[in-house]
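With one protein chain removed, the remaining protein chains of the complex are shown where they sit.
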Amino acid sequence: MNTIVKMLITLTIVGVISGGLLSQISNWAEPKIEMNRKLETERAIFLVQPEAKSYLKIEEADFELYQVFKDENKSESIGYALPFEGNGFQGKIRLMVGVNVDLQQLVGLEVLEQVETPGLGTKVTEKPFTNQFIGLTANPIVNWTKAEANKDKSEIQTITGATISSKAIVVIINDGLSKLRSTVENGEAK
Amino acid sequence: MSKNVSAVKDFTKGLWEQNAVFKQVLGMCPTLAVTVSAINGIAMALATTFVLVFSSMIISLIRKLIPTQVRIASYILIIATFVTIVDLVMKALFPELSKALGPYIPLIVVNCLILGRQEAFSSKNGVFRSVLDALGMGAGFLLALFMLGGVREILGSRTLLGFQVLPNLYEPWLVMILPAGAFLTLGLLMAYFNNREINKKTKQREAILQKHLSSKQSPAVEGGEA
Partner (left out) sequence: MELFLIFLSAAIVNNFVLAYFLGICPFIGVSSKLSSAVSMGMATTFVMTITSIVTWLIYHMILIPFNLEFLQYVSFILVIASLVQFVEMFIKKVSQPLYRALGIFLPLITTNCAILGLALFIILREYTFIEGIFYGLGAGAGFTLAISIMAGIREELDLADVPKPFQGAAITLIVAGILALAFMGFSGMISV
């Protein structure tokens, strides 16, 4: 009996001290972590919308969506930045896609997170691939080809040895676009 | 004097003689998982050392107050507390690094190296020696992770700590960055060190044998030695 009481007391004391200490540290760290997360999103938004000067989170949309503006006081909208994720070759791929205001043209693409095969699939994060999307008209969707891409047909060229990863990116973009279009058309975001 | 010697010993034994990775095969998950590059290895080892040193300190301080039945549970609680601290601090101050190490930071909790040291050393020794022991083990862990990360980074992406060390002519071995590369590199490194050890032992044995033979050739020395 005595030992059980002693055991319980010891564990409780250790637990309480640990909990107290952690709540202090978490209070200190939480705002900083939040800040880091915000900075990261901000950086990605301005990367895919290089002409934007300010942005606004659209709260009405049922997914994460940002509207970007040409000037600081958010009067003239020049498009949207849309973080969207889907399945890649080995795991989730998370993208930030920049779309212009009429929802037809892509302005930029940035791969935020991926776990593709190093050296092959990871090429989709590099400029030669992502630059293909800049200025591409998605009419009505983005298509892919293994041959030379024809921009008039909304095509991009997949990477040799990373066809699945390349296609995955296209699929994610198209999913994101259709969601964005239906949301904007329903007037949930203007 | 002998006290000083044993204190030094507490520290140095972890460096090589009882190296956690190469000799005791402990703490394998983080060792293999994060060593895609040298910098990741260093960060992981430093985080682990931090947790190891502080939990050793606390545990050796309160070792007499903890009933033996809940020993392990209390140790794990203390270790998990320090791991959470490291995790929060890293997320707040070094978000990039914390992202690269991902879920392997919380997994320090179950690194057998840490619990092993508490059970084998801190629960039986004073604060000073426990901290020294933890520092030594941590340094040995750092050495191992840096070596593994370095080899994999050089061969897998031509760089070391981000600086290019191999010419572009060299085609990087992708396998080194893949999981398979971790297993293979560690296996080969281990075999290499085993080989050196074996050679050293053979040489020592030969030297002793030589000495023995030469002493036999001059029987005038003392008898009954062997």
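In this document, chain identifiers A and B correspond to the written order of the chains, with residue numbering beginning at 1 in each.
In this text, a contact is a pair of C-beta atoms (placed from the backbone, for glycine too) under 8 Å apart; a residue touches a chain by one contact, two chains touch by 3 or more.
Everything quoted here is computed from the prediction, not taken from an experiment.
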{"item": "Residue among B:Leu15, B:Ile72 or B:Val127 that touches the chain left out of view", "value": "B:Ile72"}
{"item": "Option touching the unshown chain, where A:Pro50, A:Gly91 or A:Pro140 are the choices", "value": "A:Gly91"}
{"item": "Contact with the hidden chain (one of B:Leu88, B:Leu101, B:Ala134 or B:Met147)", "value": "B:Leu88"}
{"item": "Contact footprint on chain A, counting only the chain that is left out", "value": "15, 18-19, 22-23, 25-26, 87-91, 117, 164, 168"}
{"item": "For chain B, the residues touching the chain missing from this view", "value": "25-26, 28-29, 32-33, 72-73, 76-77, 80-81, 83-84, 87-88, 103, 106-107, 109-112, 115, 175, 178-184, 186-188, 190-192, 194-195, 198"}
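Everything that follows uses one rule, which is that only the chains that are shown with their structure count from here on.
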{"item": "Interchain centroid distance [CA atoms averaged], chain A/chain B, Å", "value": "38"}
{"item": "Chain B contact footprint on chain A (complex, rising order)", "value": "3, 6-7, 10-11, 14-15, 18, 21-22, 25-26, 28-29, 32-33, 36, 40, 117-120"}
{"item": "Parts of chain B lying in touch with chain A, wherever the complex brings them together", "value": "36, 65-67, 69-70, 73-74, 77-78, 80-81, 84-85, 88-89, 91-93, 95, 156, 172, 174, 177-178"}
